[in-house]
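Only one structure is covered here, and it is reproduced in the block below.
Apart from one protein chain that is not included, each protein chain of the complex appears where it belongs.
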Amino acid sequence: MLKYIFNRLLLSIVIVSVAQFLLFTMIYLIPGDPAAVALGPRATEAMRKTLEIKMGLDKPLIIQFWNFFTGAWTGDLGNEVLSDRPVFDVVLEQLPYTLALIACGMTWSIALGIPLGCYAAVRRGGMVDRLIGVLSVGLIAVPSFVVAIYAMLIFAVSLQWLPAIGAGEQGQLGDQLIHLILPSLAVGLGWIGYIGRMVRASMLEVLEASHIKTARAFGLPDRLITYRYALTIAILPTITLLGVGIGQMLSSAVFAEIVFARPGVGKLVYDAILTRNYPLVTGAVLVTTVLFVFINLLADIMIGVLDPRVRSRL
Amino acid sequence: MDNKTPFTFPRRSFLAAAGAFGAATVALPGMAISADKKVLTVRSYSDLQILDPAFWVSIPEGDIIRSIFAPLVVVEPGDEWTWKGVAVESIEQLDDLTVSFKLRDNIGFTDGYGQMTADDVKFSLERIADPAMESPFAGDWAALKEVEVKDKLSGIIHLKNKFVPLWTTTLPTSSSCILSRKAVTELGDKIATKPVAQSGQYLLADWQPKQKTILKRNPDWAYEKGGFEEIHIIPIEDPATAERGYEAGDLDYTWTSVSSIPRLKKNPPPNSVILEKPSLAYVWLGINQDVAPFDNINVRRAIQHAVDRKTVVDATYYGAASVANGIIAPGMPGNRSSVTYDYDPDKARDLLKKEGISSLNVTLDILNQSERLTAAQVIQANLAEVGINVEIKQNDSGTFWTLGSKDGDYWNKLQLVLSRFSMQPDPSWATVWFTPEQVGVWNWERFNNAEYKALHDQGLVESDTAKRDEIYKKMQGIMDESGCYVFLTHEVVGAIHNTDIQPGLKPNGESLLPEFKPA
Partner (left out) sequence: MSAVVYEMKKSLLKIMREPLGALGISLVILMIFSAIFADLIASADPSKISPRDRFLPPSFDHLMGTDQLGRDLFARILHGGRIALAVALFTTAVSLIIGTVLGLLAGYGPRWLDNVLLLLFDTVKSFPTVMLALALVTLFGPSLTSVIIVVVLVNVPGYARIIRTQTLTLKSAEFVTAAQSMGASTMRILRVHMLPNTIGPLLILVSMDIPVVIAIEAGMSFLGLGVRPPTPSWGAILNDGFTAIRDTPWIAVAGGLPIILTTLGFTFLGETLRDIFDPRMKRR
């Protein structure tokens, strides 16, 4: 078991390192003075000089990468160009908003996806099952930013049931939650489909299993069987999905933040691109990638812990 | 405080002619201000970069500068161009070349720099005028000979020659903001984002880049206090986003985009007032005459003939603004009723053919804002019809306002640019930006004409309105001939605010932050 965790951890670290390497080399592929490229056209001469010394452009590439690499792991992602504040701090300030958005999106997916999948499995083959099937595929197919815009159009502009912009008053939880409803729906909608299908498929598998049949033979009520026994096992594969899901939701969150004018890492990167604040862009991309990789890692570990089938194989 | 205008300067109310329709509320001077602790949240269209009265870049910075560094006098809110004293207790023009002033007592500088004295006035005004400083606003004090210090609080401003715009575009602006000689000399550099020795009605309390600027009432300011305890300035570049922010309740006051005015007037958001103010600004398409292919005057003329100005303005502003024929708005001497080129795509095509050009690829730089994008797309379509392919490049405000600067590396690549300059109520404040000295500063078209410069200098000392009218009309005619300019519009200023504040605005809609009061 520990070996499994260790292997996955190692792999994650290697992936992050490769990601850092890719981001690092991109700067050198672009023609021009690397410090100027890294900082973008908005940097002052002083900033460039500082970065050149820090990058050690006269030293061999390996040393430069090593500095960048170790710097990143200690949280030093450089300073952003407009106000000379550390990129790491700026990203960390905005990250909680995005995480809240993703968490709520996940909540929608789980809250709607599991019951749908369950229902479809229990009513297998019927009209409802097929309908839910089509719906699931449809939800997966449609790009989330289109959903975000249409949701805003229908619920905020036409019906005026929900607010269209912003994250709500700071410090007022209720207001913030109301502002979260539409954006998180946009973020989580696609995954309702994925989770629904996954739950349905694994439910079907489980329902065929022998211990379920035995329980039925014993006359235990259907509902008990479905929810207590079958569902608890069927849910496990969805945890793997969550890891991938969060990464995708991150992409959807970027659009949701821009469409609904919410603060967050997505909006941060977008604004940074528009203002050519390059260190902020690369820093934020790195932070979110690391986040994604480690959430995947956690998901894998949790599967290892929870799923007896996987555990027995370790 | 006496706000008589000096005897040689006939009173004019330009804006009565233009009409300030829809203006709802106006703050009355001298009103008792309640010590309300409310916070005012306003939007500015760009974030601050340079808070130095000699080097500021955009109007929002000017607003802040005038709030934190006491100016000698300031424009009064309302529909007429009048002024009142801020740093001065009294100021008077004794004759064409002499202005005497007396500072108010007890104006202190922060950071331990003591009291404001007449010597600081000497330092601040001469600093802007000093050619070695290379201030873009040197023109405001071009007529300054020297400031004579009489005693601690009073002095005399000596001019080299008559200077007609002194009371409209020099004194009531940031160019009369007083800095501490000691502080600025110690700093050794221009003030960027950390102001030293503040003295105004407000102090810069905090600056979160791209997010928020916070001004707090200066506790040491002994005279009229600002209306609000705290002012939060949120930089939002795109007016459409600002309007959404206002509707979301995040802002108390913002300029709107011109094209939204008809829509907002028809369906105003709840508890809001829509203001529409005549604008003195001017929007134009500039052509850089030092970059190929535009170093050829016929190519420039072709562009002048190819752009359908009426369609550009209609499409962009939905009828809320009209076509301009120059840089000088109605109500001021020099306002023109036509330009010397007409919309004639055939003529444009002929000119290009004559130069042997069958197709061209050019770039058009604009500010990253929806109205500019609309205008740019119409221009793009117009030019496509005569065989010119336009690539539209959108820039955020930080990048845009340095495009033509000689300190950067783009001034010799800039081809077409769609720009808008704000304005003060004197025609010379428009023409000054296109003089030869401004090449590489604000004159991005690199238009360099000696006759133009001579006329500009003449206009500064000519006090007869009719003669000034002729001078400024002639100058714009020269601009037409150069082929570097296609004049588009003066726009209109639209603003929206909620009913529990009273904005303090100049007649052209620009904000006077300390004059905002709770309703």
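Each chain carries a letter (A and B) given by its place in the written order, and its residues are counted from 1.
Simple rule for what comes next: a contact is a pair of C-beta atoms (placed from the backbone, for glycine too) under 8 Å apart; a residue touches a chain by one contact, two chains touch by 3 or more.
Keep in mind that what you see is a predicted model, and the values were worked out from it rather than measured.
Here the missing chain is touched by one residue of B:97, B:240 or B:297, and it is B:240. Only one residue from B:314, B:355 or B:470 touches the chain missing from this view: B:314. Screening A:92, A:111 or A:157 against the full complex identifies A:157 as the residue touching the chain left out. Think of the hidden chain as still there; on chain A it touches residues 11, 14-16, 18-19, 22-23, 26-27, 29-30, 37, 124, 133-134, 137-138, 140-143, 145-146, 149-150, 152-153, 157-158, 204, 247-248, 250-251, 254-255, 258-259, 266, 269-270, 272-273, 278, 281-282, 284-285, 288-289, 292-293, 296. Summarising the interface, chain B meets the missing chain with residues 240, 263, 311, 314-315, 318, 370, 373-374, 376-378, 380-381, 384, 391-392, 394.
Note that only the chains that are shown with their structure count from here on.
Annotation: 45 Å between the Cα-based centres of chain A and chain B.
Of all residues in chain A, only 41-42, 82-83, 85, 163-166, 261, 271, 274-276 touch chain B in the complex they form.
Those residues of chain B that touch chain A in the complex are listed here as 209-210, 241, 244-245, 247-248, 250, 368, 396, 398-399.
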